[in-house]
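Taking it in order: structure first as structure tokens, then the write-up.
Just one protein chain is left out here, and the rest sit where they should.
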Amino acid sequence: MAGRVLALQVGTIAACLVLWEALARGLGGPTAVMPPVSAVLLDVAANHQVLLRGVLRTLTETVLGFAAGAAFGFLAGAAFAESRLLERLLLPLLVVSQTVPVIAFGALVVIWFGNGILSKMVIAFYLTFFPVTVNTLRGLLSVDRQRIDLMRSFGASPWCLFWRLRLPFALPAIMASLLLGVSLSLVGAIVGEWFGDTVGLGIMLVQAMYAENLPRLWSVVMACGVLGAGLYGILAAVERRFVWWGREL
Amino acid sequence: MSAAQRLVYPVLGLLVIAAVWEGAIVVFGIPTFVLPSLPAIAKAIAADLPALLAGLRVTLYEAAVGYVLGGAVAIALALAFVLAPLLERAAMPIIVAVNSVPVVAYAPVALVALGMGSASKIAMVALAAGFAVFVNAMNGLKAIDPAAVNLMRSFGAGALRTVWILRLPAALPAIVSGLRVAIVRSIIIAIVAEMLGAYAGLGQMIYLATQQVDFLRVWAAIVVASVASMTLYGLFAWVDRRLVWWK
Amino acid sequence: MRFTALVTAALVAGAASLAGTASAAEAVSVRLKWVAQAQFAGFYVAKEKGFYAAEGLDVTVNPGGPNLNGETLVASGADQFALAGGIENLLASRGKGLPIVGIAMMLQRTPSAYVAFNDSGIRSPKDFKGKKVSTFFTGAHNTLYAVLSKFDVGAADVTVVPQAVSMAPFIDRQIDVATVMLFNELNVLKTRGVKDFTVFRAEDYGVSFPSDTVIVNEKLIAERPQTVQAFLNGSMRGWKYAAEHQEEAVDIVLKAASGLDRAHQLAMLAEYSKLMVADLGTEKGIGVLDMTKLGAVRQSLVDRKVLDAGVQVGSALAPRFWDAVPTQYKKP
Partner (left out) sequence: MSVPAGEPIIELAGISKTFGDRDGRVVAVDKVGLRIGRGEFVTLVGPSGCGKSTLFNIAAGLADPDPGGEIRFAGTRRAGRDLLGKVSFMPQRDLLLPWRRVIDNAILALEVEGMRRADARRKAGAMLPEFGLAGFERHYPHQLSGGMRQRVALIRTFLFERDLMLLDEPFGALDALTRTMMQRWLLDVWQRHRRSILFITHDIEEAIFLGDRVVVMTARPGRIKLDVPVALPRPRPAHVATSAEFLRIKTKLLDAIEEESMKSFMAAGA
């Protein structure tokens, strides 16, 4: 059964690639919008070193921004869960911050954070922290009264309550937001590179677009996909390994 | 807590930020092109209002069409997958592959493929909004108690009827929350795509104003976009509370 | 801001990208007007060949992007220098109170031209009347209106739409006339095998809008004029070298911004050099500020009422630095 499903899935992907190749060859020349898969793969092969360098750079930005965003998001969520006043005062402002199209602030980001990895990290951070904050808050508050009372009857301190009960309870929600956050971090890193840079997948996309180099454009898109799938996959594996109780609560 | 009381804290927070903002400009002597003062931005909005609204109209049009299109396709696809698990298994790798590419990476492709007009922005928004809705719809449709499905089957209900009577309403809260998240994302994606190349829209205004060193206009356009997002989000949250009444 | 600067410093140091640079050299940065390409070869060459180091500078070349502009970044002090847009952008920025000054002008001639298919019946810019024309609204539109006014075609007589990203709308005949940069889009059309079109050069109709201004903050001029001089010396030397060793220059650009198409970059540099070593550029040297031309541009902008008449060319430009660049660094 599992083998049949795998065959089916491999088959669909193969069919799609063949269809892509055929359509691209049939419909347009080498300059058409959809270059044949073979042309894209040739471009990947010819430029694998450049692509790899771009992947590594964008990966660094993503991971740094993600780590900062996840840490800040968690701390903010935990602080909000502790202090409702803080939540009422600040959470609405964080909500507002998420409606701002941060890409429009290119010049400001560079003025404030310079032109290094930091500015990309800041964008990735900006896109990441919010879902983590919201889910941490929700997760920490989702523990039911009875379980808390039980722990308190054992004489648990607030600190112990947090580590032994609230946090494990909130972890599935937090993990879910981290899975979303890592994808958003990647978006942030890519957009951040549009604020002037020479290395990274984001800037390669823009270069390929303005040069109308379509095989290159597609090979960078593919590299973005591999990076996105890889980051997501790692985090999902961490979730399965360490937060397996998510569905039992 | 009354609505007025709920508003007190965020307003307080906004006032604090405004005070810090204005104070910083005065104390550190920040020049206008780095951080314009709030009254100057307000004045720029007032002076530029017709143009800003014209831009907003284009952006909202693209965001709305893409949102509806993406949302509808996402829900239809999720339903089709629930009805035909074999289809789901076959198509899932493609969906995962398409989704693992960060959505902004498609922007250049969309612009080259569909041109600078609204079509490329609509496609981008549809993709972004669609995935937000699709993931939630799939989760919602699948999170249903198998015992409830069995009950429907014991009544002789077919797959289609079970979807209509049971699965869709049960998944509604998840779908609605996907739709809610997708609203703000739609507007931002439309602006991002417009900034890379467009004939009109807030994003194009921001791009031109940036290149023409008209920083007040950049701020004005950002404020308009942000206010529009918040208004739509608030409106949707209000409708949401009435739509999912059984919680 | 000081905190973020500190964090930046720590990160940059950690990133090892700057490790090994001479600590004695003065660190400055130059912001380009677009993503890295051969249009900016001179700066990359100057850095790679050590021309900046010879002047005692450690220069970081920062590319531009769709949501940046050099004028703001130089005005704010985020970058010390920039290769900005045409003279009209410099004048407009000064009109808005940005403390920036032009110290050199890379292109002596208008870099933009217009293309129309032969079968469209368009024989001269006069025929643009009633047609759909696309142009870049980041400066090139001023040139277009100036060309049209030479033929008594008013701005209202043509449908002007923004242009970006792709030549596809022109190739697909969705628009009648498209704007091309002589060193970029024109070459794209050629490599895509598009034929049977006519090029109308703004320059041929007496519209000469020099472009690609090297700008600097007024404050830097006042405080560290020797730094400004050092940067311009190195840059002009780099540009002269790039114009004379184009293959090598393109390779240097490719090293900095991997993933570009070499043939396209070579064609770009060749065309760019022609616009650079032209008119007063041939006579006096690369980067010269042609005050007569620039004054004429200002006048045409004031006439069209897009520029405040109070903005003067004299205060916007500081030719003394270019004048002091050693002749062997700039004279082709």
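Letters A, B and C name the chains as they come in the text, with residue numbers starting at 1 for each one.
Definition applied: contacts are C-beta pairs under 8 Å (C-beta built on N, C-alpha and C of every residue); 3 or more make two chains touch, one makes a residue touch a chain.
Everything numeric in this text was worked out from a predicted model, so none of it was measured.
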Shown chains contacted by the missing chain are B
Of B:L7, B:A80, B:L151 or B:L235, the one touching the omitted chain in the full complex
B:L151
Going by the contact rule already stated, which one of B:L166, B:L202 or B:A225 would touch the omitted chain in the full complex?
B:L166
Against the chain that's been left off, what residues of subunit B make contact? List them.
145, 147-148, 150-157, 161, 165-166, 169-170, 172, 244-247
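In the analysis below, only the chains that are shown with their structure count from here on.
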A-C compared against B-C, more contacting pairs:
A-C
Centre-of-Cα separation between subunit B and subunit A, whole angstrom
17
Multi-chain contacts in subunit B: which residues touch at least two other chains?
34, 111-112, 195-196, 206, 210, 215
So which bits of subunit C are touching at least two other chains?
1, 66-69, 72, 76, 165-166
For the complex, give me every residue of subunit C touching subunit A.
1, 4-5, 7-8, 11-12, 15, 17, 29, 31-32, 34-37, 60, 62-69, 72-73, 76-78, 165-167, 188, 192-193, 256-261, 264
Per the touch rule, the subunit C residues reaching subunit B in their complex are 1, 66-69, 71-72, 75-76, 85, 89, 92-93, 96-98, 137-139, 161-166, 168-169, 174
Under the stated contact criterion, what part of subunit A meets subunit B in this complex?
5, 8-9, 11-13, 16, 33-34, 85, 88-90, 92-93, 95-96, 98-101, 103-108, 111, 183, 186-187, 190-191, 201-202, 205-206, 208-209, 212, 214, 217-218, 220-222, 224-226, 228-229, 232
